[in-house]
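With one protein chain withheld, the remaining protein chains of the complex are depicted in position.
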Amino acid sequence: MTLDATWTRAFIERTADVVREQRAALVELDREIGDGDHGENLERGFSAVRAKLGQQPEDATPGQLLKMVATTLISTVGGASGPLLGTAYLKGAAALGDATELDSAAVVAFLTAARDGVVLRGKAEVGDKTMIDAWTPAVEAAGLAAGDGAEPAAVLRAAADAAAEGAASTEPLVARKGRASYLGERAVGHRDPGAQSSSLILAAAAEAAATPAAATTGEA
Amino acid sequence: MTLDATWTRAFIERTADVVREQRAALVELDREIGDGDHGENLERGFSAVRAKLGQQPEDATPGQLLKMVATTLISTVGGASGPLLGTAYLKGAAALGDATELDSAAVVAFLTAARDGVVLRGKAEVGDKTMIDAWTPAVEAAGLAAGDGAEPAAVLRAAADAAAEGAASTEPLVARKGRASYLGERAVGHRDPGAQSSSLILAAAAEAAATPAAATTGEA
Amino acid sequence: MKKLINDPKDVVEEAVAGMGLAHPGLLRVSHDPTFVTRASGPVSGKVAIVSGGGSGHEPLHAGFVGPGMLSAAVPGPVFTSPTPDPVVAATQAVDGRAGVLYIVKNYTGDVLNFETAADLAEAEGVTVATVVVDDDVAVKDSTYTAGRRGVAGTVVVEKVAGAAAERGDGLEQVAEIARRANAATRTMGVALTAGVVPHAGEPSFTLADDEVEIGIGIHGEPGRERVPLEPVDRIVDRLLGAVLDDLGTASGDRVLLFVNGMGGTPLVELYVAFRRAAELLAERGVEVARTLVGDYVTSLEMQGMSITVTRLDDELTELWDAPVETAALRWGR
Partner (left out) sequence: MKKLINDPKDVVEEAVAGMGLAHPGLLRVSHDPTFVTRASGPVSGKVAIVSGGGSGHEPLHAGFVGPGMLSAAVPGPVFTSPTPDPVVAATQAVDGRAGVLYIVKNYTGDVLNFETAADLAEAEGVTVATVVVDDDVAVKDSTYTAGRRGVAGTVVVEKVAGAAAERGDGLEQVAEIARRANAATRTMGVALTAGVVPHAGEPSFTLADDEVEIGIGIHGEPGRERVPLEPVDRIVDRLLGAVLDDLGTASGDRVLLFVNGMGGTPLVELYVAFRRAAELLAERGVEVARTLVGDYVTSLEMQGMSITVTRLDDELTELWDAPVETAALRWGR
């Protein structure tokens, strides 16, 4: 049961949906310890992504689709999250090459490259109260699951669950990167908006893999 | 029973007292149909007047004391009411010349000259919703009372009562002078702050004349 | 009320002192009585220009003192005309024996106090002429009112009069230029919120969350009407429409378009408004030949703006363009 371009499209669509739904909640998290635009930023980006998705060639590979996400986010989001998430998709897409079917190893490679892209640009470590606190546990959990022989959908589910826990784990932290770092102790008790949105993105990936459409296409 | 410099000093002191007490009320009236500074303006002026009163020579005449009020108001109040009331006191003082005892005719002459001074500067007529709506009835009532042979204290009481009615009579009016004229119909239902303060000033004059100190000094 | 002040009673004195410290090469400050003159002193043989009025409209007037504009400014208490004494003192300080022009906004208090000052200054041997600015079309100019108010157009009158004085015009000529500029200028404003007078401690008026006051005065005096909040393009259409109708502009006219912030409106919003104003003038065939955008005649922290249009002729244009060096308006030097 591999994942393919149909999954990729579903992943992108679902992400756009969840970002639109969670826009206000993400703005609220960012108002608490940032400048209140994170939901607005991502919505601007993913609605542009959604608009472009329909224009992609029918035979676009997962890598091509995800690169489109990368360049669109970079050219529409702005702020900190634009270049960071954009680089994540860019590096992740590069890791997929021109594969049309993604097995569990490819999924792990995608996630690892994406995470490394964020670190390359943002220099954050786990515990800095950033999106890395979602991405790194996700990468690790995905690696373990794949090592245990899990299917791609299960690998993504493991990643999403770990990312959700990672996002929650940012709450007691003092921030060391991004705007929240200006607050010192006053950031404690608030969840990092970027970690939260990254966990939503990874959940969208897992859900897209769990739907019959994506799963069966992989078998077809 | 004439009035003299002791009455003049009591009149000035009482005016300063009532202006301080009514400061907020006058500000409120001016907030409704002006710019909310009338009480502040008069308080600034009459507290300067009070400070100067103690420095006047013992033998200062009523005219000299009232001229001091005039110049002090002109040089400390500003706004519309400073030059208007200042001119009232200036012209009123001039009408008294160097008299030391003021009979009813002198009181009427004082009030008339004061009112004429306001008209000279401000060109308002009765019904324009200004302090003239207090002064002109006061002058007329004073003239009638004096004509009926009333004592100075009774002349001032008649003036004060007419001024109070005159101030009340401004409430239903549309203003044709001063800031309130900008409001058109919206000034209706509000009392003119300058008419109100003028009626307070005339009440202070009457009260000062009614107290034993002023009355007996006049007899001494 | 939260303000960056010490004692409300000291605001004007301390601000004027701060101006002197901030612009030492440009301004000289007098305390007791309070007025501000050019640091360079009186200019012998040239007409001097004195303006003033209540404080709270900064940079008006002290921000316009300097070569090419005012010779002196006399700030009164917040929103209250100064008394004649400081006006007379300022007049004497700047008199260059070629006469002194008073530029006075049309409020009863300002008019009366400057009138008295003129009498007193004349008694001291200074020749004084007075021009009253009344550009606010929100107020009907009739025998039933104190006449139109002087608002943002004052900047235009002060600028061109200052340039005329600078080039050496006589007192009557400078006064004539100022009157001509005033006659060619109309303004109308809008407020979203009121300013807070320091000694009052509360807003001068309150507007509901979805209301604006059209035709507001710069002291928060009410205007023509309260209307529901609209897109700014519609508000601009109301204000500018009234201004142009009153001014009677015709296609082919050349104008100065001045969008003035009332103190608490972000500059970004003034430019949004300017965009629509310029568009509307283009629709009417009126050429925007000169522009000004920013907070020049304010009402403390009031949120709002006004739109001023001056119909330009060649001379007014030349005088507007002439060099000016003041704290708030500067070009050509």
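Going in written order, the chains are labelled A, B and C, and every chain counts its residues from 1.
Assume a residue touches a chain if its C-beta (ideal position, glycine included) is under 8 Å from a C-beta of that chain, and two chains touch if they have at least 3 such contacts.
Predicted model only: the values in this text are computed from it and were never measured.
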Shown chains touched by the chain that is not drawn here: A, C
Selected from C:V74, C:V111 or C:L300 as touching the chain missing from the view: C:L300
Interface with the undisplayed chain - residues on subunit A: 27, 31, 34-37, 40-41, 44, 74-84, 121-122, 174, 176-179, 181-183, 186
Subunit C residues touching the omitted chain (full complex): 2-7, 11-12, 14-19, 21-23, 55-56, 58-59, 63, 190, 192-193, 195, 209-210, 212, 229, 231-233, 235, 259, 263-275, 278, 288, 291, 293, 295, 298, 300-301, 303-305, 325, 327, 330-333
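In this section, only the chains that are shown with their structure count from here on.
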Where subunit A and subunit B overlap in contact partners, by chain label: none
Greatest separation from subunit A - chain, by CA centre: B
Between subunit B and subunit A, distance of the C-alpha-averaged centres to the nearest whole Å: 78
Computed distance of Cα centres, subunit C from subunit A, in Å: 56
Distance between the centres, which are taken as Cα means, of subunit C and subunit B, whole angstrom: 33
Set of subunit A residues in contact with two or more other chains: none
Multi-partner residues of subunit C (each touching 2 or more other chains): none
